[in-house]
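What you see is part of a larger complex, with each chain still in position.
Naming follows writing order (A, B and C), and every chain is counted from residue 1.
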Amino acid sequence: MLGLYIGRFQPFHRGHLRAIEWMLGRCDQVIILIGSSQACYQTENPFTVGERVEMISRTLRARKLAGRCLVLSVPDVNNNALWVSHIISLVPRFDAVYSNNPLTKRLFKDAGRKVSPIPFFDRKENDATSIRDSLPRDGKWRKMLPKEVADFIDEIGGAERMKEILGGDKDEG
Amino acid sequence: MLGLYIGRFQPFHRGHLRAIEWMLGRCDQVIILIGSSQACYQTENPFTVGERVEMISRTLRARKLAGRCLVLSVPDVNNNALWVSHIISLVPRFDAVYSNNPLTKRLFKDAGRKVSPIPFFDRKENDATSIRDSLPRDGKWRKMLPKEVADFIDEIGGAERMKEILGGDKDEG
Amino acid sequence: MLGLYIGRFQPFHRGHLRAIEWMLGRCDQVIILIGSSQACYQTENPFTVGERVEMISRTLRARKLAGRCLVLSVPDVNNNALWVSHIISLVPRFDAVYSNNPLTKRLFKDAGRKVSPIPFFDRKENDATSIRDSLPRDGKWRKMLPKEVADFIDEIGGAERMKEILGGDKDEG
């Protein structure tokens, strides 16, 4: 049994980790697929895909979960009708997709795939938004993240970066 | 005499059909060019290009107009200065372009092509927007569409899809 | 019953027309899908997609077949695993695909679609190649094409263009 879990992970937070632990109770292996992989240094997407892989990989290794997870990524596709095919070509064959998002469900359903809900995991978007809002302002974001992710964000100067991103577009004028 | 008619057709409605009938009174053949072909499963663009071709094709066949129309498509071009050249490379040589849109007129004019107005067809955008607004809420959209299009939208579950699209972005978090 | 027929149509020749006539004996409607739509002004691909649409459209109209055919196009996709999904998003829902090409069969089969052979139509590639070889050299190409296509190629100076294409790459040096 191989499960697929899709998110932007901007950044990877405690809610994401809890969802993965829940999936690992149901699946032998979980594919963690990082969406919008190209998006970075933006208000909604501060971190590069390499940084997001590193956040997730560090957290999983510290918890001895790395051997049962694959961390992969997919860029945005400008045609939503092709998004599921892109994913299928990029990842190993999977048995289940986990998501609470209505459009994700629809796109997989129209491609003949069933999507399962993640029971308790319904406030994730709020979390990610709160974390990004907190990042340039106060320390609240720290306690919403696995320790490994909070440390990583400190190492790369993530709070400082967020301030600079809010400072404006790179070639205005 | 070959006319070119450009629209997004999200969805193809009675106003579009009326415009085509008017053009067929002036031209031997009309090229119906579906713009933003890649856009689908979005609030402003619920239908795929294949679905839009099917809506138009069914409507034209039912009215014995298919033999005098070509239904083609063009994706968005990220550089507006190249849009007219893209169109010219994609369609047969045409004699007239019909549009009431100021920017379309300008882009064809800057490429040395004259654009003719469509006399009575000035409320089309409002129509398409009203139809998309009505789709997930009530049945008003049905009477704004040719019967073939309304039936098609029922077949593919278009009203249900619109609700799911409004339910959120596919990889938030 | 709606059939799908894929080719590059560089140019559209008598073999292609014969195959379409055969399909129209089995289907209500045939989608003629022009592949490698972006390719043009090249040795293997002399004609633009708009020109290929015009060749096909003129031929079908002269034979009263236009009302039962849709002429659409698809650009090359740099990932073969996405080619069938691209096609599905671009065209109306179809019941049968006709092709004698092993890779086309495989790609549709891996996407869960059956492909039917075209019985007598096995020398088409040789034909298209012979026509392109003849184009800049002699008049043999004329008798291998429907009259409408031969006339069209004369109108746009196709033989002359072929010579210029063979004359070299556009920004060598």
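Just so it is clear, contacts are C-beta pairs under 8 Å (C-beta built on N, C-alpha and C of every residue); 3 or more make two chains touch, one makes a residue touch a chain.
For clarity, every value in this text was computed on a predicted model and none was experimentally measured.
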Shown here are 3 copies; how many are in the complete complex?
-> 6
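We take it that only the chains that are shown with their structure count from here on.
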Whole-Å distance, chain B centre to chain C centre, using C-alpha means?
-> 25
Cα centroid separation between chain A and chain B, in whole Å?
-> 36
Taking each chain's centre as the mean of its CA atoms, chain A sits from chain C at a distance in Å of 43
Multi-chain contacts in chain A, i.e. residues touching at least two other chains, fall at 79, 81
Interfacial residue positions of chain B with respect to chain C in the complex = 29, 37, 40, 48-51, 53-54, 57, 61, 64, 66-68, 70-73, 88-93
Chain A-touching residues of chain C, taken from the complex the two chains share | 79, 81-82, 85-86, 88-89, 112
Mind pulling up the chain B residues that touch chain A in the complex?
-> 38-42, 48, 161, 163-165, 167-173
